[in-house]
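Take a look at the following structure, please.
In this view, the complex is presented without one of its protein chains, the others remaining in place.
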Amino acid sequence: MRNFGRTLLAAAMLSALALTPRPAAAVDLTMYYPVAVGGPVTKVIDDMVARFEKENADIKVTAVYAGNYTDTMTKAMTAMKGGQPPQLSVLLSTDVFTLMDENAIVPMDGLVDDKAWFKEFYPAFMANGQIDGKTWSIPFQRSTIVLYWNKDAFKEAGLDPEKPPANWDEMASMAAKLVKKDASGNVTRWGIEIPTTGYAYWMLQALAIENGQKLMNEPGTEVYLTAPKTVAALDYWVDLSRKEAVMPKGSIDWATLRTDFLEGKTAMMWHTTGNLTAVKDGAKFNFGVAMLPAKERRGSPTGGGSFYIFKSATPEQQKAAVKFIKWMTAPERAAEWSIKTGYVAVSPAAYKTPTMEAYAKSFPQATVARDQLEFAVPELSVHENGRIYKFVGDAVQAAVTGTQSPKDALAGAQQQADRVLRAYK
Amino acid sequence: MTGRSETLPATSRKPRSQAWWNAVNAWLLLLPAAVLLAAFTHYPILATIRQSLYFTKRNGTEVFVGLDNYRAMAADPIFWKALINNFWFALGTIPTSIALALLMALWVNRNIRGRGFLRLAYFTPTVLPMIAVANIWLFFYTPDYGLLDQLRGLFGLAGWNWLGEPSTVMGCLIVMVIWKEAGFFMIFYLAALQQLSPDLDEAAAVEGASRWYTFRRITFPLLMPTTLFVAINAVINSFKLVDHLVIMTKGGPSNASTLLLYYIYEVAFTFQDAVYAATLTVVLLVLLSTLALLKFGYLDRRIHYQ
Partner (left out) sequence: MNARTHPIEAIAAWLLALLWLAPLAYAFWSSLHPAAYATSFSLSAPWTLENYVRAWNQAPFGRYYINTVILVVLILIGQLVLSTLAAYAFTRFKFKGSGIAFALVLLQLMIMPDVLIVENYRIIGKLGLLDTIPAIALPYLASAFAIFLLRQTFKSIPQELVEAARVEGAGPLQILWRVYVPLARPTYVAFALVSVSYHWNNFLWPLIVTNSVGSRPLTVGLAVFGAPETGVDWSIITAATVMTMAPLLIAFLLFQRQFVQSFMRAGIR
C-alpha cells in the first residue's frame, strides 16, 4: 500500500509541477484566438505578443490558439460558464449579440480615455460591433470575400488574363470556358469553386447582397432567407454545379479549397482575403484578386474577427487589455498583420505606413479587399448566432448536394431560425 | 470465470459486532470510489434528468416546464436525423465488423503461415487514436487528389466528393470504423475459439464433414454467446464513437453524418443550450440503459450456465 501511496504522491507532485503558473506579472491576461486561414499564423501572433510583452513588462499575455472561429467561441463561452473566462478574445465580429446576451463582454466606451480612437478604423469594420450607441469590439483580423483567379488558366482558355468576371453572367460563362476535361471526359479543372462548409452563410450573404437582398435586420432578430432574391442567389450558386457544371457537385470544403486552387483544380475561387498571403506563398502560377462580381450591385459582407473584452476581468485587466488591443491594432502592426496574412489592415492609417505602401506597390492584389469595403455590408449577425449559422449552413449544403431545392432548404432554415429568434423580439 | 462467491468473515466469535466491523471496513474501502462514482456518474444522471424538465430563463431562474423540452425535441428535425443516423451507423458497422472479426479469428486461430503477423495486422488499428485515424482517412476521401480518387483516376473515373455528398458520407465513415473495430472484436472470438475443444473439429473431419458444414453446424453455434456479447457491446460503443466527426465532417453535409452524442456536444457547447442538451442526453441514457438491461439479462444467464 505504501508504494502505491508514494507513487500517487509523486504523480500528484509531478502534475502540480506541470501546472504551476509562470511567475506572476503585474497583470495576467489570457486571450483566445482563432485561425481560419493558411500559413504560420500562430507563429505570427506569438511573435507579436512577445514583442508587446517586451515593451510592456507589467503585462503578461497568454495567447491561446483554440481552433476555428466556432471552436474558439465555444471555448470562450464554455470557459466562461465554467467560471474561468479569458480576459479578452478574438471572436467573430458577428458574435456580438450572443456575447451580449450571455452577459459576457463590456463595451469599450468606458475603458478608453478618448473615443476618437474608434474613428481611426474603417467604419465598415466598426459597424458589426457598434450597437445601441456603444462600441463592443475593436476590429482585428477583418476581411471581405474576394475572387481569386488563375491568370495562367485564363490565358490557356483563351480569356484575357487581366480581366476577371465583373458580373454573375460573366462569371458563369468564363467558368464554362475554364473547365478542362481529360480524354475520358473527366473534369481535371473546374471553372469556379465557392466553399460550402464552415462559412456557407457568409458566401450566401455575399450572393444575396449582390442580388440586392439584405439577410438580417439591424437589431438581429430577423433573417430573410425566404426572400425571393435570397432564393435566387442560392439558385445561382446551385446552378453553377448542377446546371452549368462549372463547379464540383457536393459540398466544397472551406479548408481544402485553397489547396484546390493552388493545385490548379479550379481556375477561380471565392475565399477570404485573409488567405491571400498563403495563396501568394503557395502559387506556382500568376494569379489575380478581384472584387466579387455584381448582379444588381457589387458587394461582400465584411468578415473575420474582432477583439472583445470580458466583463469578468478586473478593472486592471480590462485596462491592460485595452492597452494590448491598442498596440495590436496600431497602424504599423495592422500593416504587418495584413502583409503576413492577407487580412485587411483595419485603419486607413495602416495603408499610409511606408511598409504597407511599398508592399501594395509590389503586390497590388493586397488592397483589393480594402477597396471592396466601399461596397461592403455588415456580416450576418443575429442573436443565437451559432445556431442560425448552422441552419443556414445546413440549408446551403442541402441545396448544393441536391438533397433539397434551394427554395425548400431555405424555407426550412427560415422556419427553424424564426423559432429560435422568437424569444428575442 | 470460476465463481466462489462465499465471503468469510474474519472471525465469528462476536457475530453482531463482527458484522458492524465488516460494514465499517467495507464502506471505508469503498468510500473513495463511491464518492467519485456518485459525483461523476450518479449525480450527473439525476441532474440531467432534472434539467430536462426545466427551462432556464435569461436571468438565470429556472422554471419547471414538464415535458415542453421533449416536445421541442420531437419537433427538431436535426434530432431525428441524428437518431436515424445512429441507427444506420450501428447497422452499417456492426454486422460487417463482426463477420470480418470472426473470419480473422478463424484464420489467426489456424495453423496459417505468418499467424503472428496476421494477428498483428488485424489488431493494430484498435490501438490507434480515433483522431489520428480520422486524419489519415480524411486524406483518402479528399476529392480529386485524395487516395481513393487517384485510384479511380487510374480506371478513368472522375473524382468523387466522398465526404461532401450525403449519399456517400455515411458509407465512408462506416468503412473507416469497420477497419478500426474489426480487430478488436476478433480478440473476443479468438478467446472463445481457444476455449473450444479441438476434438470437435477433428471429429467432424473424421466424419468427413466439409469445412463449411463444420463451421455452420458446430463452430458458429458454439460461438453464438460470443457473437451476442460482442454485438451488444458494439451497439453500446457505437453511441460513443463521435471523435471522427470533429475532424472529418462536423456532422455535415447538412447533418447527413451527425450522430446523437455529437449533436449533444454541439448543442451544449457551441450553442450553449444546456437544457436542450440535457433533454437529448436523456434520450441517450434511455437507449443505453435499455441495451444494458439486455446485456445484463444475457450475462446473468451465461454466468448461471457456466
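Letters A and B mark the chains as written, and numbering starts fresh at 1 in each.
Here is the rule we go by: contacts are C-beta pairs under 8 Å (C-beta built on N, C-alpha and C of every residue); 3 or more make two chains touch, one makes a residue touch a chain.
Worth saying up front: this structure is predicted, and the values here are computed from it rather than measured.
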| item | value |
| --- | --- |
| Residue, one of B:A72, B:A99 or B:V246, that touches the chain absent here | B:V246 |
| Absent-chain contact - pick from B:A19, B:A75 or B:M224 | B:A19 |
| From B:G92, B:G159 or B:G183, residue that would touch the chain that is not displayed | B:G183 |
| Candidate in contact with the missing chain, chosen from A:N68, A:T221 or A:N286 | A:N68 |
| Missing-chain contacts mapped onto chain B | 1-5, 7-10, 19, 22-23, 25-27, 29-30, 32-37, 39-45, 47-48, 51, 103-104, 107, 110-114, 116-133, 135-140, 142, 145-147, 150, 179, 183-184, 187-188, 190-191, 198, 201-202, 205, 211, 236, 239-240, 242-243, 246-247, 261, 264-265, 268-269, 274, 277-278, 281, 284-285, 288-289, 291-292, 295-296 |
| Touch list for chain A against the chain that is not drawn | 1, 4, 7-8, 11-12, 14-15, 18-19, 30, 32, 34-43, 62, 64-68, 71, 75, 78-79, 81-84, 198, 253-256, 258-259, 263, 275, 278 |
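The working rule: only the chains that are shown with their structure count from here on.
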| item | value |
| --- | --- |
| Chain A residues within the chain B interface of the complex | 70, 73-74, 77-78, 81, 101-102, 184-187, 196-197, 248-253, 256, 259-260, 263, 265, 384, 386-387, 390, 393-395, 397-398, 400-401, 403, 409, 412, 416 |
| Residue numbers on chain B that touch chain A, as the complex places them | 58, 77-78, 142-145, 153, 156-159, 161, 164-166, 250, 252-256, 266, 269-272 |
